[in-house]
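First comes the structure, then the notes that go with it.
Note that this complex is displayed minus one protein chain, with the remaining chains in position.
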Amino acid sequence: MISVFLETIIQAIGVILVSPLYSGILDKWKANVASRKGQSIFQPYFDIFKLLKKETTVSSNASSIFIYTPYVVFSTYIVISLVIPVVYPEPILLTPTVDFLGGALLFSLAGFLKIIEAMESGSNFVALGSARATSFSFLGESTLITVFFAVALITGTNNPYIEHEFAQIPQYYLALDHILATVAFFMLWLFETGKLPVESSGLAELGMIDDALIYEYSGKPLALLKWGGYMKQYLLGSVLLNVFLLPWGMQLGVLGAMEDIGIMFIKWLFLLFIALVIDTSLAKLRLFKVQDFLAVAFVLSITSLLLSVIQNA
Amino acid sequence: MSIFLSIFKKKIGYALSAITSIIFVYYGITIGNIYGYFFIISGLVWLFSSIFSIFYDTYGKWLSPLFITSILGMAIALTARTYIEFLAGWEIMTIPAYAIIGLNRKLDSPAFIFMGFGELSTILIFAGFIYAYTTSNSFYFTALDTYIPLIVITFGFMIKMGIFPFLVTEWLPIAHGNSPANASAILSATMTLVAAYGIVKMMLLSPDIPILGYILMGIGGFSIFFGALYAYISEHVKGLLAFSTIENNGAILSAIGVYMTYPTKTIAEFALDVIVTFAFAHSIAKTGLFMISGTVEGEALSKLKIIRNKLGEIGGILLASSMSGLLPNIGGVATWSLLESLFMEAYILHSTLSSISIITGSVIAMGEGFASAAMIKFISYTQVFKGITGKSAKITIFSIIGFVILILGSLSYLLFRNFIYGVPSLGIPNGFIIISEYSSGKIFGDISPFYVLILIVVFSLLTLGIFGKPKVRKTNTWNNGIKPREEYTAFAFANNIRLMLSKLLRTEIKGDSLETSTDIFWKVMYYIAKKYVSFSRRLARSYMNSSISWYIIYMILAFILITILVVIL
Partner (left out) sequence: MDIGSWGEIYMNWFLKGLKKGIKTEKFPKTNPIDIAPWSTELNGSGNVNCPTKAIDNGSWNSERCIYCRRCYPLYSPTGNIDIFKVNKKNNIFRRSFYVYPIDIGTCGGCNLELKLISSPQYDMTRFGIFFTNTPRHADALIIMGIMTEGMKEPLLNAYEAMPEPKLIIALGVCAISGGILGTGSQIKPDVIIPGCPPNPYTILKALIEAKGDKE
């Protein structure tokens, strides 16, 4: 009982504390490819700590819902971190709260709350960005749901831990439907975490999609939202790695849980390298082309679903 | 059934109907089988809308009696034991609704459209009942041998529920959108519920017919997608909600379809629970949302005057998140269970037929995305974006409904009685997990709404404790430094989809910047309707009549004649 409890704590704390590091590593590598020395890999941590010390200015339109919903969003990400195999490969405390599909619905919940609380500010730029975010959310959410089901239909269950074990079998790993689902999920990951070619977080605010949702925030709520964004990137990417791309190598036991954080680190370096190459090679897509990008991901995941039931009778 | 009330004093009438609704709920709880749930739902909806009507009604003497008579009709239909009682209740329900819509704006066409389609559905139901009578030789609802009545009746009810492809003549949104908010609440929530109830009743009494199940699944799936899409781009406050009703009815229809295909016994039982959950989620949330639409002034989403209130905002957010299918509300449980049942069926069948369920499931996932988008747009522009702060009793009511929805999510375990589970070794005691099984013992997925709620609340408080409250200073909105002269309206909010899916929506640019969107189906049906009208106009020369409404009556007479002939032969 105690060991399960410890593993739970290690997984939750691991996700919370380690997730900003990966964003920092990616930014540093991007700067290096751009011939600059770049910022420190711990820069996201420094940003968050500084923001926690600043005051919060809110627009006169907003009410206290604006200020307190970031806490709810952050806690939703913590709940998700308990149910997916992001650090530890066996179920831990409170894992059966939701299965994969429920996890996808929880991601949608976080997105929904973020958009509504952003609209609270009454700013036009925020409305602009929210309109864009909602108009792509239908493809994004549906791809997330169908990709999770693609794996579920092979293994016969929606339990993410069993799917994680199943993915280690070689002939399943190389099957066509698994490859298609992996590609679809990777494209979705690029979209959900706001990377190129879908979004560029630069200085031009008229091109922003996800950035608009944090545009009017400052101080502590901004720190929580940014941290939540890093956690979301880590959670989705870890699912990609642990269930689709590189499911091997996870250890058991309390000591194993701590080793797992390190093993995840190595796997993440691989994923970050791919993201780096894509980021520095492509330019941002025109806004309406983003729909094509997501539609391709969606169609791939549906194809993977169909293949898995038809050919595998 | 002493539901008849004194209808000449408005407020007393509403209060009495509220009391009798409570009696109805109690009756539903004591019945115990699946139909009891429908009674509970209807009773709750009527209770809330009656209380709301006490504060809302400023329309004149006619609204209150018609409202109550319509409720009376629905109650008769729900508790009917013979076909004739059911039909009587059905008609009593429809005619006052027709009157409400017609008298609301003194516009004729929405009311006529409503009546026309209502009568079409009545004809089909009537025909089905006649066939059932001939094969079972009784007027009472008993088990039947053939499935033909089921097919005919299902299509009849489907028209009433506003399902694709009939949805797009937009009779439902036009009709529901043109009536006052409390009437729209009972129309959307319970009238369509009576239709679903009818299908379920006939389905449980008829033999299995898998083909119809697949057709219904497909139709339901596409209704979800198109209903949600049109809800997102709609500019009319009540029209948006009416399209959302179509979408939810499509979901109920898909669940009915899953039941009809009957893959295994466990999945079929699960599907029945899905139907009930969806009915709960939709009806109660829709009532609340219509009340929100009743508290704002104006009908176009881009030009509303709203009153903001913190309680109202929280209630509105809870309602919207339930309609979007998000946890931990009951809407999330409903969406989860529907998708699980569809994919479980695909897994079980493992053949080309399962591609139908997969495609339906994917289309439903897209539809849910649009539904959340539509709800975000609705709530943002009616509650959140800008406005003056104020209090009002109406707001308190729908925020209560919002909390009811949240609590219902945690109570949804009661609806899934055979599917409760627990994993005590991992911290969740027995009785708190709903699982989806496809044959006894094999679990597909699980969910625990109560735990989700508790965990989110606990972690939020923990975060608040660790990080502390922020120091706040109020300033103006940052609009790049200049005073905001323009506003990002609701129309612009959905413009991305209008342009991206322009082939599907037939968006045109008129003049400088106006855009319109019409549906392809409407164009086709309009074309057919025009041809028919010109044909009948030519036929009219020989009938000396010149008013269209007579033709509807002629059609009805002809149909009744034909069915009687069939019966005799």
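Letters A and B name the chains as they come in the text, with residue numbers starting at 1 for each one.
As a convention for this text, a contact is a pair of C-beta atoms (placed from the backbone, for glycine too) under 8 Å apart; a residue touches a chain by one contact, two chains touch by 3 or more.
Please read all numbers here as calculations on a predicted model, not as lab measurements.
A.B. asks: Kindly name the visible chains that come into contact with the excluded chain.
C.D. replies: A, B
A.B. asks: Touching the absent chain in the whole complex: find that residue among A:77, A:100, A:148 or A:215.
C.D. replies: A:215
A.B. asks: Given the full complex, what residues of chain B touch the hidden partner chain?
C.D. replies: Within chain B, the residues that touch the unshown chain are 473, 475-476, 478, 480-483.
A.B. asks: Going by the touch rule given at the top, which residues of chain A touch the chain that is not shown?
C.D. replies: Chain A touches the chain not shown through residues 31-40, 43, 46-47, 49-50, 53-57, 203-205, 215-219, 222, 276-277, 280-281.
As a convention for this text, only the chains that are shown with their structure count from here on.
A.B. asks: Need the CA-centroid distance for the pair chain A / chain B, whole Å please.
C.D. replies: A distance of 33 Å separates the two centres.
A.B. asks: So in the complex, which bits of chain B are touching chain A?
C.D. replies: Contact set of chain B toward chain A: 308, 310, 313-314, 317, 320-321, 324-327, 332, 335-336, 339-340, 343, 346-347, 349-352, 354-355, 358-359, 361-362, 365-366, 368-370, 372-373, 376-377, 379-380, 384-386, 423, 425-428, 433, 436, 442-448, 451-452, 455-460, 462-464, 467-480, 484, 486-488, 492-497, 499-500.
A.B. asks: Given the complex with chain B, which residues does chain A contribute to the contact?
C.D. replies: 4, 52, 55-61, 63-65, 67-68, 71-72, 74-76, 78-79, 82, 91-102, 105-106, 108-109, 112-113, 115-116, 119-125, 127-128, 130-132, 134-135, 137-142, 145-146, 149, 152-153, 156-159, 215-216, 219-221, 223-224, 287-288, 291, 298, 302, 305-306, 309-310, 312-313
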